[in-house]
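Down below is the structure, laid out as structure tokens.
One chain of protein is taken out of this complex; the other chains stay put.
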Amino acid sequence: MAEELIRVEHLKKYFKVPAGINHAVDDVSFTINKGETLGVVGESGCGKSTLGRTLIHLLEPTDGKMYLNGQDYTNIKGHELKKMREKVQIIFQDPYSSLNPRLSIDSTVMEPLKRSGRFGSKAEMKEKAEELMEMVGIDERLREAYPHELDGGRRQRVCIARALALNPEFIVCDEPVSALDVSIQASVLNLLMDLQDKMGMAYMFVTHDMSVVRHISDHICVMYLGQLVEKSATDELFEAPLHPYTKALLSAIPTVDIHKPMQRIQLKGVITSPIDPKPGCRFAARCPYATEACQQPQQLVEVSKDHFVSCCRVKEINAL
Amino acid sequence: MMAQTKKRKKTNPFLDFLKRMTKAFSAKLGVGLFVLIVLFCVLGPLFSKYDVNGIDLMNMYAGPSKEHLLGCDSMGRDMLTRLMYGGRYSLLIGICASLFGALLGIVFGSIAGYAGGKVETFIMRVMDIWTALPGMMLCILVSNVLGTGFFPTVIALTIGSIPGTVRMIRGQILTERSKEYIEAARTINCSDFSIMFRHLLPNVVQPVIVTTTMGIGSTMMMAASLSFIGLGIQPPNPEWGAMLSDGRAYIRSYPHMIMVPGIAIALTVFAINLLGDGVRDALDPKLRS
Partner (left out) sequence: MANKENEFLSVRNLEVIYRSGGDIVHAVNGVSLELEKGKTLGLVGETGAGKTTIAKSIMRILPDPPAEIRGGEIFLDGEDLLKKDEEAMQKVRGKKAAMIFQDPMTALNPLMTVGDQILEVLLLHNNYSREEGMKKAGEMLEEVGIPAERYREYPHQFSGGMKQRVVIAMALACDPELLLADEPTTALDVTIQAQVLEMMKALADKFRTSMILITHDLGVIANTCDTVAVIYAGRIVEYGKLEDIFDHTSHPYTIGLFDSLPDINVKTDRLKPIAGMPPDPTNLPEGCAFSPRCPYATEECRKKVPESKELTPGHICACFHPQSRS
């Protein structure tokens, strides 16, 4: 049995907006084991990025518990928060806005080292920074350059180096390759996987790209408007998706196989608003299988071993 | 976008800035003119054979001549010498007041933008009240309270230039604060102080540098206006505005007394405006190649 690293229980993050309360993350629970990757997929506005930012305390959770190595870190401050952030890091989506345009590459990478206070001299820090940049593959001649002189792929490597600086145990990857071209995306994904093999940290990989998530994840959570609708091991999810939303999502991906025409599941209706939502299933308005029963609150239940689905009609739909 | 294949050239950001800055003809003219005026005021008095306050009753109201290139004033003092000394005051007041105003504005603007909430509301409402008063009236008020002379004048003018900067910096910080590199700085345990000064400020001061440069001209005008109505720098010290005020009475018979400081003020403000334009263009990343 793999060792548990992150456990999240009934996590909620609500935002007050003029129209009411936005349930961005609503009662989400999962665990991530050491050295494993959890993929979180969903469409824009489903709360996946909010979830990632809450896990690293960039946003404060509204309710629920978060554990790191079995220790509750839901409401920490000051020194404890500082310690936590040496173990938990984040890589952002947009490599253009996630680097300070006025700091050179090497000072960006040295920044976390400086803040940690673990290094005695500047020379030591410089050495460590060189090692990090070597590890993520930034050429020596670019190390004193400024972010605008680098392309997206290289910038993302700098962000990875910065996140790795203090040997974290867990990294939230918030759509790290969505802004990159395919050929560059592939090399950044490979780098992330190589680093995981070498250093053994766990990832939470947030993305909307199903093929990327399949490639990198061990487990997958599918989110829809703040809630988990399905959670299972990667292969199982792709081979036997159970929730109607997951099915629709998978059917909509344009594949490069021209001989297998897309069998897209038609979604009707409009997307429900996440602001003060009604208690029932949030997907019901677009779901081809929706009935009266879907207006009741849904529970995430274990349908088969380690495969959780939040749909009251899952058994009927899938003839289980 | 694909600069990576090129060899990286090592550049000094300041030299780079100067090079970009002096690219346009108008900016070149502005820089040249401003440097000339500064040299004229700083070094000029060393070569003058007249005492700045030396009264010469023989030459009262004398027009330009070989002896007195720009003529003399109502007490026979050499206008050229007075112009040079007066420029020191005018320039110093303009630069100091703009600079202090910008610094204070940056401090309050940053606090308002970064802290948010009640602090922000408080600072911004104070600024609202501040701007509701006409700038000139505020200066007159402060000058009357603090008295006349160099420092009170600088303070009066500084106070008038704060709200604009505060508002600008706050706006800039609000946009910049939401960018991911600031979030990234928080996750690597940067303190609020370091986020503020190392990450945020360098990315928001550019427009302030531009408006401050441009503002020097109008601050000088304001200083001149204050002297003109009898506040600010006091006689016999030759501030340009005070000289203007002196010459006012003789505008019909001895127009050179008012034209000399008038042209000096106009020329300096013109040079500074060109300079400000140049700074703006040099700092605008869209105009960079």
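Order of writing sets the chain letters: A and B. Residues in each chain are counted from 1.
Just so it is clear, a contact is a pair of C-beta atoms (placed from the backbone, for glycine too) under 8 Å apart; a residue touches a chain by one contact, two chains touch by 3 or more.
Because the structure is a prediction, the values reported are computed rather than measured.
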item	value
Touch criterion as defined above, residue of A:21, A:252, A:285 or A:317 at the omitted chain	A:252
Listed residues A:185, A:232 or A:298, member touching the removed chain	A:185
Footprint left on chain A by the chain that the document does not show	43-44, 151-153, 181-187, 189-190, 193, 208, 210-212, 214-215, 234-235, 238, 248-249, 252-258, 261-262, 264, 267, 270-271
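Basically, only the chains that are shown with their structure count from here on.
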item	value
Where chain A and chain B are represented by their mean Cα positions, the distance between them in whole Å	50
Touching residues (chain side chain B, partner chain A) in the complex	1-4, 7-8, 10, 179-181, 183-191, 194, 198-199, 202-203
Residue numbers on chain A that touch chain B, as the complex places them	53, 56, 58, 82, 85-86, 89-90, 92-94, 97-103, 111-112, 115-116, 141-142, 144-145, 149-151, 154, 159, 162, 165-166
